[in-house]
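With one protein chain held back, the other chains of the complex are shown just where they sit.
Letters A, B, C, D, E, F and G mark the chains as written, and numbering starts fresh at 1 in each.
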Amino acid sequence: MTTDDLKKLLENVKNGNASIDDAAKKIIDLPFEDIDIAMLDHHRSIRTGQPEVIYGEGKSIDMLIPIVNAFIEKNENMLITRLNDSKAKQLETISDKLVYNKIASTMKFEPKSLPLTESSVCVLSAGTSDLPIVEEAVETLAILGNRYTKIVDVGVAGIHRLFSKIEIIREAKVVIVVAGMEGAIASVVGGLVSAPIIAVPTSIGYGSNLQGITTLMAMLTSCSPNVTVVNIDNGFGAAYFASIVNHI
Amino acid sequence: MTTDDLKKLLENVKNGNASIDDAAKKIIDLPFEDIDIAMLDHHRSIRTGQPEVIYGEGKSIDMLIPIVNAFIEKNENMLITRLNDSKAKQLETISDKLVYNKIASTMKFEPKSLPLTESSVCVLSAGTSDLPIVEEAVETLAILGNRYTKIVDVGVAGIHRLFSKIEIIREAKVVIVVAGMEGAIASVVGGLVSAPIIAVPTSIGYGSNLQGITTLMAMLTSCSPNVTVVNIDNGFGAAYFASIVNHI
Amino acid sequence: MTTDDLKKLLENVKNGNASIDDAAKKIIDLPFEDIDIAMLDHHRSIRTGQPEVIYGEGKSIDMLIPIVNAFIEKNENMLITRLNDSKAKQLETISDKLVYNKIASTMKFEPKSLPLTESSVCVLSAGTSDLPIVEEAVETLAILGNRYTKIVDVGVAGIHRLFSKIEIIREAKVVIVVAGMEGAIASVVGGLVSAPIIAVPTSIGYGSNLQGITTLMAMLTSCSPNVTVVNIDNGFGAAYFASIVNHI
Amino acid sequence: MTTDDLKKLLENVKNGNASIDDAAKKIIDLPFEDIDIAMLDHHRSIRTGQPEVIYGEGKSIDMLIPIVNAFIEKNENMLITRLNDSKAKQLETISDKLVYNKIASTMKFEPKSLPLTESSVCVLSAGTSDLPIVEEAVETLAILGNRYTKIVDVGVAGIHRLFSKIEIIREAKVVIVVAGMEGAIASVVGGLVSAPIIAVPTSIGYGSNLQGITTLMAMLTSCSPNVTVVNIDNGFGAAYFASIVNHI
Amino acid sequence: MTTDDLKKLLENVKNGNASIDDAAKKIIDLPFEDIDIAMLDHHRSIRTGQPEVIYGEGKSIDMLIPIVNAFIEKNENMLITRLNDSKAKQLETISDKLVYNKIASTMKFEPKSLPLTESSVCVLSAGTSDLPIVEEAVETLAILGNRYTKIVDVGVAGIHRLFSKIEIIREAKVVIVVAGMEGAIASVVGGLVSAPIIAVPTSIGYGSNLQGITTLMAMLTSCSPNVTVVNIDNGFGAAYFASIVNHI
Amino acid sequence: MTTDDLKKLLENVKNGNASIDDAAKKIIDLPFEDIDIAMLDHHRSIRTGQPEVIYGEGKSIDMLIPIVNAFIEKNENMLITRLNDSKAKQLETISDKLVYNKIASTMKFEPKSLPLTESSVCVLSAGTSDLPIVEEAVETLAILGNRYTKIVDVGVAGIHRLFSKIEIIREAKVVIVVAGMEGAIASVVGGLVSAPIIAVPTSIGYGSNLQGITTLMAMLTSCSPNVTVVNIDNGFGAAYFASIVNHI
Amino acid sequence: MTTDDLKKLLENVKNGNASIDDAAKKIIDLPFEDIDIAMLDHHRSIRTGQPEVIYGEGKSIDMLIPIVNAFIEKNENMLITRLNDSKAKQLETISDKLVYNKIASTMKFEPKSLPLTESSVCVLSAGTSDLPIVEEAVETLAILGNRYTKIVDVGVAGIHRLFSKIEIIREAKVVIVVAGMEGAIASVVGGLVSAPIIAVPTSIGYGSNLQGITTLMAMLTSCSPNVTVVNIDNGFGAAYFASIVNHI
Partner (left out) sequence: MTTDDLKKLLENVKNGNASIDDAAKKIIDLPFEDIDIAMLDHHRSIRTGQPEVIYGEGKSIDMLIPIVNAFIEKNENMLITRLNDSKAKQLETISDKLVYNKIASTMKFEPKSLPLTESSVCVLSAGTSDLPIVEEAVETLAILGNRYTKIVDVGVAGIHRLFSKIEIIREAKVVIVVAGMEGAIASVVGGLVSAPIIAVPTSIGYGSNLQGITTLMAMLTSCSPNVTVVNIDNGFGAAYFASIVNHI
């Protein structure tokens, strides 16, 4: 409800076209609707074709089926993340328009693709083991309408591989760096490009890696100031944030 | 050295205008010069009026004096962060154009201010104790040429204070949220605005706060996906990153 | 044994109505009986219709069957928590009056419901994944004779959902807040209501959530002073404590 | 603003006693004022004689002086916690009605004492070293109008000392247990009384005590279900929560 | 080899009764034989009827079979700890003199029982869930020839149960306290008896219990000075140590 | 009070030699006195010449002076641990019979030395930096009437130094091993002697030593089963426990 | 590409034997090839018969088959580490020249063994449970062409076993010490030999061992300065490093 809408309602009250009780009820709801408006800015854009992203982990197949059906009925874009194989198989029986990315553990329903951004997001990773997180990021970027490039296996132990891709990286408006172990590549890339970098620590490694906590902490104490960090293995979050910046 | 430059060099070799030895030497140096060029893109922009930011902690007064003098001689913008009072007092004797912000623990030399961005960065904090970090962020934003707004003491324990400022927050292109304790405000603001949010955990709190580690971890596990995080008390890093996004 | 009882006993000794040996024996037992009496206050109330709550985890089906039979024989209320499906199925064969709540992982035997309190406890949670803990709390509240309300999925990332329920929350005498991730909702609710709040961190989240430790620590360092905290996933403990306060 | 107030405003609009613009403006502010009303319930009670509690740590003397003056001018109750000696001495020069408790590190201004509760809160501690936290709790209880009892040095290594006080403890409506080291007393008291218990871990101990983290964790994993926990050394928080329950 | 033995050897060298080469060889071996002798003191006592204790975890059935056979052939006492069911079943086929304790996860071969000590070790535990560790301790004590008493389920949440057993506990020469959660019982018993107490933290508990680390740390920071601690779930270690003290 | 004492009291009641009121009062105190009896076993022995040990840290000079005076008046042995230099100097003015050990940070008043044990406790340490903890242990052993030997600087990096002392170590009834860093010496000595070993981790080391936590954890996971552990830097606790065992 | 190769290329350009475009393309690749030269030192040696080592964990069988085939086709040495049984069985069907070490979880293809070093590396371990890591180290040493000795089960709890092997250990040019629990053996060996020692903490132990973190930390804080440390269970890394030193 805009201020204009409100003034119209008040005029209707004045004119007797709206009863005081009805108007009071509407207005009492207003604070939340007003906040809703704020939220609706966000929601509206979603309803105009942008996908909702659903976190699949911990949701039972019984919870997922009605959600998926709702999107199919409304013919709206949707992405489910952290969806394991067995649940995916059950969901795939609903519609053949549901596309499962096994590596990413994501499933999408994308009846009407969003227009692609001019600029692009570069997703790069240190090792092949980081691929699931890379794919989650890439699927998120895609359904949110972002052009993207994907560069895999450019870890710092063979830094020339990274350098051979540096021009491609520099073309991106935002860079997502996915890495496990010591996560050194985030700092190195941070020193090589001037774009904002979102680092995603992964739980790849063992022992002193501490299930990704070491990578997380190391990335946060990076010596490159253009690096911010999201939670361990959070490819979706990095892509969501990158998409906001890429759409600026 | 561009590909064209290289082809020219090769033609000179072919034509005998360049000796093989000289060409070989030039080419052998190429990789590092090439990287240097990349870095120089960054450096050059700095040299064209953008300030260098110097981390003051751990640098003795003997190290700081020549640095400061170099900037004064070159008449270039500069910001020193994490500069304590006693060092600041000694540096202030060098020139009265050095401006110390005691709360921020920053000192700037800003002979030629950068043009301000149209859009702005909003820096908000949960409590008055977070002020030093807010000020560090604000000083960094300012010298990097960003318009900004500053909102202090809007912690979630009295959430109406936050709501009364929500329109100001929504006008920002980027939001920096500075908070200690449980850092809840980052998630709350993340749910209220659609701009990218950079969360700065602070070491404000005691006991289970663990010198900011709890705040850091809590912000990383935020339920709002438009939140990324920088290191504890890293107001500079948040502002540097925000400035990059704000200049897009 | 009261002081009067004791004096009577001593008089009986004096009068020869009690032998010294018998009196000595009684008095020697006194400290423990005295403590027992204290405990019996508690036990007695339990025996007068209040349920005993049994922690099911780590108890084998062989240990559980006689316990359950004892309650059925005595026709007394009982609640088992942390009871997994397979054990539940085996117990259900004993009596069809045993009611299993699969989400809560609780089983109750409630032949004679306690009278409900006038006042009520509100249990609210940030996300749907917290539901098992919410249900454990609710089952505990119910069998302990508490009126309660249950509000699910009002996390701070969409804070208007919380506000739309605020009146219901304010009606409660005690509020239990169940949340994983950063647990911000405990602080937010703490700022919105003046009732005592018991926060239950859950192990929902990943990476920096540290299996609920981050949520726990964040809730403990909450900026709202009307918040106390129980152990991770401890829906029973929160409800037990809330019930005590609700019965005041 | 109540619903009745709103209906009156709408009637004024209808009757032409209020302009549409003015009414719109008032209503637009409503959501936050509405939340404010909620907050004001809380604030109002404070303004009606209840003290505000100010966290003194990290506030400079320059910040504290105007705060203290404001309360003196308004003649309202006030308590400052975590106030060190040197700041206290400077504040004491303002008025001789400011009373400093050196052990508690609190200062109060209490021109008009609140009426005392009928019921009382018992504060007990394991060792004499916990005294500062006990005193902080006691000062908070007192200014919030609670009757209280204080029992010091009843640690479990000499459990008979605790038993000799058990009747006094059982008379309390709420019990605050303050303990460092292994914090065993919280569980022991939890087993002996049926009142709600708020445990305050203290940073007393060394080595494996981990500055109170061990005590905190131990109390949270207590085997007594009527125990909730607040942050390390948080005597104020425990007392604030206990006061809410004690006033029910 | 004593100094006297050495002098004899040297005299033999002098007298020509021992060749220089043989004497040199003997002396060169001396340091290690000397150490071996020390070890043999220990080994010898083992060989004279005391059981060897074998840590079963991580040893495959292929490794265990020859070990067991060796003891059967030599007709010597032996105890295997941390032996799971499936391995136990395979070993039981070797001999019907192998006795498996399923709760303790121990298997013993005890052809010739050691004489029992006059004094006894008391093993007590806070909860029924600690039983496996109690049983491991008890089996170890038994095969090492110790008289013992076993008291289960005397946790501090119902401290009168502990007091009703206090005389039995006081009769022991050494006390082993097995407890999970906050481990408070170690301190309480430490205050009630003057015997040396060995505390065994168990991994019973959840969340803030941190797989027994909290219990471990809490026991180490116990306020009773007659308490020492062994590793989490280390019933064997506690019993081994207790046996040494009990045999003094 | 023994059962006999109680019977006598009852007889006095019967005979009229004690009033019912007086007897009732005495008996009411009994439960705690009864527990006191247990405690008195301990206390009595203390009153018969054994020292009380007072933990000096966190006790102000105002608290310490009356304690010290009480012991001087009663002419009873006493040991204060963790007493820093400045407090020690103030206490020394009370009496020249107060003996301060600056390295141990202990002060003793020992008017009537206890008879020494036949057997002895060996205190050995890995490095000279562990000396303060060694001295605290030694002072505690001495005042509790234990013969002891002290071996310093036999760390495993030069293991022959340890071997040269092995006979002395083997003569002890109990061994206290004090070590920082990796604490390896506890395991090594554990393998060389069959006596009970009490390991005291110290906070000597830096970085990965984690203020002694690493040493503590390493000692707890020692491969020698005759090792138990006390808290970091807890020389007193180790000695107190060792004294109990040494007096068996 | 060596400088000579480059000069040849330039001469070819000069002579018209190479087109400018082709040469430019080659040279553009050069910086990375140049770095490659550095890397090629490593790679070249690999291509001249040295094995590549592939980390098998996290690589699916679909990823491993083509890798293995590539090495078989090129007839080049190769070692796969962290290869579990089921993958190994599938790979073994490719060629009977693939040799699986079940304990080490490694598979090698070694058509042309490297010449053995004169000097040797000694791999020793504290317990039999460390064997998998020992075997991983040994397999790595072998395929990299190192002579080695292997000593198992010489833990410090029976230090004479270690001493009986000391001469063999002293003959090695580099020593790898593999140990779990408290890792004391690294320090002990560090004090006995003057060779460089690489310590490998293993995750053997339980409770306070913290999955090897305690061992890791303890080894890092070792009192012997000739000890460096690699990650937990990293037998490959230790052997790789040892091989470099052994080939000096």
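Everything below uses one rule, namely that a contact is a pair of C-beta atoms (placed from the backbone, for glycine too) under 8 Å apart; a residue touches a chain by one contact, two chains touch by 3 or more.
Just so we're clear, the structure is a prediction, and the values are computed from it rather than from any experiment.
Remark: the omitted chain is touched by one listed residue; of B:76, B:110, B:139 or B:233 this is B:233. The chain not shown here touches chain F at positions 128-129, 158-161, 163-164, 204, 206-210. Seen from chain A, the chain kept out of the figure touches residues 126-127, 155-159, 181-188, 190-192, 205-210, 214-224.
In the full complex, chain E touches the omitted chain through residues 3, 6-7, 10-11, 13-14, 16, 20-21, 23-24, 27-28, 30-31, 34.
By definition in this document, only the chains that are shown with their structure count from here on.
In terms of their C-alpha centroids, the spacing between chain A and chain D amounts to 42 Å. Within chain C, contacts with two or more other chains are made by residues 31, 35, 38-39, 158-159, 163, 191-192, 206-210, 216, 220-221, 231.
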